[in-house]
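Before we start, here is the structure in question, set down as structure tokens.
Every protein chain except one is present and positioned as in the full complex.
Chain nomenclature is as follows: A, B and C, assigned in order of appearance, with residue numbering initiated at 1 for each chain independently.
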């Protein structure tokens, strides 16, 4: 198993760095070409979310991302220092994106989409998804199958 | 100051990951466009060297790379778990690349260039270079000036 | 100047076409938001946002488009999108925003639709 860990200052510019790394490593790990857009988007959402959490918390904690290539699976873990208010399983189960999207239109301008929206997009994209939160941090884990093998990442 | 840390399993494929990240972050940090090839090459050499050191050592230690953006300087640190046999200042001062290159031709085939060659290439590329070795690890630090500022990396 | 996102604005009759290219994400979305706010402040309420040059769009970008839509609606305006790329359409579909935005395959088609 080969692993790449990236930790970065919680600024939005580095979400692009994280996406770039995840895309390159996923490709090398053998994630199917047609799945790479999804990896890029899901990793971007997870990292954006983590950066947002850290900016609200203040402090200088980096966001951590770990990419692992384990035989026939490629997994990405994104860890932030925030805690979810609600049970993560509940958050994911409850979100109805279509309902959220239409409701978003009724709210007053300041146009940020509701919190939880990023996570909901991830759950719409990634089948094998886990969100775990303890008292100190939240960890989003996304797994994709790998198809071709080119000798490890 | 914004920082990106990358640690990766010591396999050659990840030297490319490291180059990719370094190039993206350097560009964002405002390293001059005409210097980016040099950054890419020097970071690649430093990481190749570290991967080589780790493969000789065996074990599972990752190679670590840290990219920092500090006002008008962009610095890259590459840390391996090896120790240099010789005084690093001495290694750098002594290497005469031209002499090494021509000598390389006289040696027997197995065609690896002499050890120290990668480090020597870095010293030919990077003006602000430091190589430090203690009992446990060797750290190659390369610094480039940044010119334009686009609001931090 | 930000090479990561560029925005070109032109008038077509009483409509304003906003052609975006690059990546609309958490880093660049604020720039697009500013452009949309400026347009609405300047009295441009019939917008066509052309996403054909966009190669990445995340939920922050969606948020900015939704915000733009709300702003123009507050003036009885409209915000049409131009997008024929599957990978960009996908995030509109996942989020149900295909029901919220009129999405066209070309600028010509968007301009000939009712504002």
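Going forward, a residue touches a chain if its C-beta (ideal position, glycine included) is under 8 Å from a C-beta of that chain, and two chains touch if they have at least 3 such contacts.
Computed from a prediction, not measured in an experiment: that's the story for all the values here.
Contacts of the undisplayed chain with the visible chains, over the whole complex, involve B.
Within the full complex, the residue among B:2, B:15 or B:131 touching the omitted chain is B:15.
Residue-wise, the contact with the chain that is not shown comes from B:121, picked out of B:2, B:121 or B:140. With the whole complex as reference, residues 12-13, 15-16, 19, 37, 40-41, 44-45, 48, 51-52, 97-102, 104-105, 109-113, 117-118, 120-121, 124-125 of subunit B touch the missing chain.
As a working rule, only the chains that are shown with their structure count from here on.
Shared contacts of subunit B and subunit C, meaning chains that touch the two of them, come down to A. Centroids built from CA atoms put subunit C at 43 Å from subunit B.
Rounded to whole angstrom, the centroid-to-centroid distance between subunit A and subunit C, based on C-alpha atoms, equals 25 Å.
Under the contact definition stated at the top, not a single residue of subunit B touches 2 or more other chains. Multi-chain contact residues of subunit C, defined as those touching 2 or more other chains: none present.
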